[in-house]
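Here the complex is missing a single protein chain, while all its other protein chains stay put.
A, B, C and D label the chains in the order they appear, each numbered from 1.
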Amino acid sequence: MNVTDRRRLLGPSNAKSANIPETRTSSPSKRSEDEIRKMFLKTGLVGNANGSAYLEVDDTIIEVSVFGPRPIKGSFIDRASFSVECKFLPHIPQPNEETFKNQSGSASNVRTGLTTVEQKLSSYIETAFLHSIILEKYPKSTIDVFVTIISADTTSSSNKSLLNLCNWVSNCTSLALVDSGIEVKDMVTSGQVSLNKSTNKILMDPDYSNNYSEDDSVDCVCSYMNMLNDVVVGFWIDGNQDDLDEQTMQKLFENCNGMSKKIRSNFNSYLRGTIE
Amino acid sequence: MELYSPEGLRIDGRRWNELRKFECRINTHPNSSDGSSFIEQGNTKVICMVQGPMEPVLRSQSNPNQANIEISITIANFSTTERKKRLKNEKRLVELKATLERTFEQSVMCKLYPRTVIQVNIHVLAQDGGLLAGITNAITLGLIDAGIAMYDYVSSISAGLYDTTPLLDLNTLEENDMSTLTIGVIGKSEKLALLLLEDKMPLDRLESVLAIGIAGGHRIRDLMDEEVRRHGNLRLSKVNV
Amino acid sequence: MSVAIPGQYISSIYKYTEDENSGSQVEKYVSGRGTTVANIKVPENNKFSSIPVIVATILGKIVIRELKSSTNSTTGGGVDNIKTFIVSVVPKSNSYLESAEDIEGTNISINLPQENDIVLVRITKINPRQAFAEILSVESHGNVIKDSGIGSNGELAHQSIAAGGGSQNLSSHTTIASSQSTAINAQAIDLGETFKGIIRSQDVRSTERDKVKIIECFKPGDIVRAVVISLGDGSNYYLSTAKDDLGVVFAKSEGGSGGLMYALDWQHMICESSGIIEKRKCAKPFV
Amino acid sequence: MSVISITRPTNVYDDEPSDIEMSDVEESGELKKESAGESIVTPGELVTDDPVWMKGHGTYFLHDQTYSSVAGSVSRVNRLLSVIPLRGRYQAETGDHVVGRITEVGPKRWKVDIGCKQDAVLMLGSVNLPGGVLRRKSESDELQMRNFLKEGDLLNAEVQSIFSNGSASLHTRSLKYGKLRNGIFLKVPSSLVVKSKNHSYNLPGNVSVIVGVNGYVWLSKSKQGASSTTSATTNKAQAAFDSSSSGYNPGQGSVSITRLEEESSWEIYSDKNESISNSVRHTITRYYNVIKALAFGELGITEQRIIMGYEASLAYEDVGSLIDKEAMESICQDVINSEKMRG
């Protein structure tokens, strides 16, 4: 603890910390390369939203609420307007936030609105769902998605954990939209993989917190509408790759699609369970 | 450092009543605005772009009697030697904006354009003293280029008082060290559309400072007028092809 | 009845069956509520061709019902046996199952009012030219907005609620949130606010339309049955009560402070407890 | 073909010394006024102290003297003195043929952007509605206004009158006006449009253009005359070949009454384009670039010049190269040259 911390009451100087045993029992490395981490999901938790979903994967906890269709005022619009706002809870460190923060010059350190990282996340989700939602069916309305990141794995300093977060946020948003009863052309599900350049091996849903060597990989998150001709509705490739060729690209997409399909089938059976 | 030497020379070698290099261009952004201009007053560089008069985006901007003039000022982060991130809602900028809007609401014949808005976008690329003066001159030219009716030129210049000597058209170094007055002169008259004095100036010296300011303003007006005519004739010659 | 998940294929648009008894038969499927038609690519001779398929757009149960309509004759052509089915998906929350099936494929989703829908509205304010109302529910479809807890439609709402729904704006969504796809001039409103409608004085009744006095037809707080005649402008739907079965269905006397009133004739209502008679444009109670 | 062309900004001021000595200011300013003062006045300049003149646009009156309020050239028409600004937004005048875009659907009226200071108004009563010209407007028309024209729709119309506050009122009560289909929109400065009797032309290559007085231009596939009366067909074909006959006015005189009825069906408000061949699409893009080039060269835009520019552009096989500066300049030069040759 910082000695100069005068803002809170500190414990007695001779205090002993409680002896809490190591809780992590299972080693996460047991996962095979094409295995997705176990997830917990639940829809309809937020009572006053039109639809909501909650998702936990390891340390990543996401909650999504959907409001709409709600009326707008002002101009007539023949298709609904659609907005997404992703926010990290205030105490959660954001992946790679140092890079995108303006360290110098800016007078205020107060967070106003969304941070650049939150904006990027919001934009990814918006782009990915724009085609899916049948906006034509909701004239004069707005559909608003609010994402709260309750906990995130941010041990990695690069964009890669952001990619993984994009993946889970989009999956969770998909469930929340279905829960809201807003008509969609197809559910959007995503996959995220990492390709190690030296070994040329694909790792599905990589867990960046666990001594994963990340310097030498190219990473991809990709969102699909699997039942609608497997079209790509959103993707983002990032990572340390200095020459991207078609083969690498195809490999990344194929594996993302594989993961997306797995998640889709999981979601299908979950949703089936909620109605029967 | 001596701002004004006993020989009567300022840091940049000017005499007390000399202007810095003043250059202006009209119609610099013909494809993205209704009227535009670029001025260099010493090292202060300002771009002005005017849109309108046009239909306001929001009903609340609409005044049934006259046009609303809205001025937005962007000061580039790189405009000073030391780079500084600037917020748009900085108090000084908000004040500046209000001052300018008031000035031009009087000089532009707003009554001719009811229910419209005149949007003025200012970009300050470099500043070296005389910011308000530079912006005012840029707006005057931008409005003229947009064909918006106004009573006369508003030409602006800063002047300061060093000990007992009035100095014309201050640069940053001078501005930091003496009380500065910025005036906007209407045409060739001795009437002012704008006067800004943010610190103390002895009353008995005010007149001499104003006098040199007005003289400087008239000179600026002539330089601007010359550019307007040059551009206008160029344009007419093209039309007559 | 089987469950459908959004995106799930339900049926192709045409099915061709050959039956020993009835010979060749064409079944035509029409996309109803909760479904849409998507072009799905299928591999065919090393190439892709796309066929139209009816897919679910919401989570719910599939309902396929034959349309016994005269439309058969209009199809003309050489094929005789065309059966038309309407395919819809009914969400779990919808208790209006029977009537939902009656609705043909439309382009506006389940809960939003559209032209010619009958709606129940609550009058919020009146002026000499028109009455303002908020739309509570669409007849045979349920509430316009699913109960969101807050605002005038929510569980927590009382009879009277402040204009604006009494809640904070969700966000400055055009400036802050990611919404590049939205036209800038549309503004989101407060959470809990409802879709608004207006009944213009000329749309109150079908006779003597120029003599209508709004104050003698509606009062704030009245529940009115009306028909949507136009989607209107950015803010309001246009409603009309110019029919016998449309008008006030539920009202309290003395501006809401009195008791429940019952219709005497088509323009008077009586308060049971006090005997006060007030003027309203009443809906014919028994149709 | 090049992927990208990057040029340095051309300095149009090269011909003049850009820096003026401080001391010279007074003289040179005066001097200029002497030589070129005839043509240009600037804000605040005294135009006349003769009270005989009526004060028009661009002037103001103070202490019995008339001053200019804009930079521009003085115009004296009869006894009206006005100053025409060098630049400025389009100012609508009654009778102008304009192209506009709907910005708002309001009670019994549309608001139309025609590049003016204020949006113009198109009253429900000033349009032809489906079901014949003589049909009475019913209340249901008011409710379905958005089915006729909605936000974003383009139309061409005539300025019917100017309101006292300066905004324009439009009408489309003629077959040559109404909603626009089958083409593409572009803008040129309204000052470049030369007013003439007629603003819609059939151009060679089965393309029509409407050059709105407000500088809004609509390029589209020519209407197929085949289905209508024979006289219309021949007339149109003729016009297509005889490009120099600028007086031709499509849709006037040559259309029979039956066609009139036909046209005022719902189809006049359709959003569907006819099928347009690729060759017509290519020709449209060529005209698009030609008009852009004329605007770039600040040449007044007339039917003649569009056609001459088009002919000059045929020297460029690759139409995409017409967007380069040199190509645009050379087209303008060609137009000027051929005008000189014709005299």
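Operating definition for what follows: contacts are C-beta pairs under 8 Å (C-beta built on N, C-alpha and C of every residue); 3 or more make two chains touch, one makes a residue touch a chain.
One rule holds in what follows: contacts and distances are computed from a predicted model.
A.B. asks: Report the protein name recorded by UniProt for the chain absent from the figure; options are "V-type proton ATPase subunit", "DNA replication complex GINS protein PSF2", "Ribosomal RNA-processing protein 42" or "Trafficking protein particle complex III-specific subunit 85".
C.D. replies: When "V-type proton ATPase subunit", "DNA replication complex GINS protein PSF2", "Ribosomal RNA-processing protein 42" or "Trafficking protein particle complex III-specific subunit 85" are compared with UniProt, the left-out chain turns out to be "Ribosomal RNA-processing protein 42".
A.B. asks: In the full complex, which of D:Val209, D:Ile268 or D:Val319 touches the chain missing from this view?
C.D. replies: Only one listed residue reaches the unshown chain, and that is D:Val319.
A.B. asks: I'm checking contacts with the chain that's been left out. Which of B:Leu19, B:Ile47, B:Leu168 or B:Leu210 qualifies?
C.D. replies: With B:Leu19, B:Ile47, B:Leu168 or B:Leu210 as choices, the missing chain is touched by B:Ile47.
A.B. asks: Per the definition of touch given earlier, which of A:Met39, A:Ile77, A:Ile143 or A:Leu203 contacts the omitted chain?
C.D. replies: Hidden-chain contact among the options goes to A:Ile77.
A.B. asks: Spell out, residue by residue, where the missing chain touches chain D.
C.D. replies: 1-9, 11, 13, 18, 101, 151-154, 179-186, 271-273, 276, 278, 281-282, 285-286, 288-289, 292, 296, 318-320, 322-325
A.B. asks: Touching the missing chain, which residues of chain A?
C.D. replies: Touch with the absent chain occurs at residues 77, 79, 81, 98-100, 102-104, 112-114, 116-117, 119-120, 122-124, 126-127, 130-131, 135-136, 159, 218, 222, 224-225, 228-246, 249-250, 253, 257.
A.B. asks: Spell out, residue by residue, where the missing chain touches chain B.
C.D. replies: Listed in rising order, the touching residues are 23, 25, 28-33, 38, 40, 43, 45, 47, 49, 72, 74, 76-81, 83, 85, 87-88, 121, 123, 125-126.
Here is the rule we go by: only the chains that are shown with their structure count from here on.
A.B. asks: Highest contact-pair count belongs to which two chains?
C.D. replies: Greatest count of contact pairs is found between chains A-C.
A.B. asks: Let me have the rounded angstrom distance from the C-alpha centre of chain C over to the C-alpha centre of chain D, please.
C.D. replies: 45
A.B. asks: From the C-alpha centre of chain B to that of chain C, how far is it in Å?
C.D. replies: Inter-chain centre distance comes to 58 Å.
A.B. asks: Chain B to chain D: how many Å between their CA centres?
C.D. replies: 35
A.B. asks: On chain B, where are the residues touching two or more other chains?
C.D. replies: None at all.
A.B. asks: Going through chain C residue by residue, note those that touch at least 2 other chains and give them in order.
C.D. replies: Only 185, 231, 233 qualify.
A.B. asks: In the complex, go through chain C and note every residue touching chain D.
C.D. replies: Going through chain C, the ones touching chain D are 202, 229-231, 233, 238.
A.B. asks: Which residues of chain A touch chain C once you look at their complex with the stated criterion?
C.D. replies: 47-50, 67, 69-77, 81-86, 113-114, 119, 122-123, 125-126, 130, 134, 136-142, 144, 146, 178-187, 225-229, 267-268, 271-272, 274-276
A.B. asks: Going by the contact rule at the top, pick out the chain B residues touching chain D in the complex.
C.D. replies: Chain B reaches chain D through residues 18-19, 21, 23, 25, 27, 30, 34-35, 52-55, 109, 112-116, 144-153, 186-188, 219, 222-223, 225-226, 228-236, 238-239, 241.
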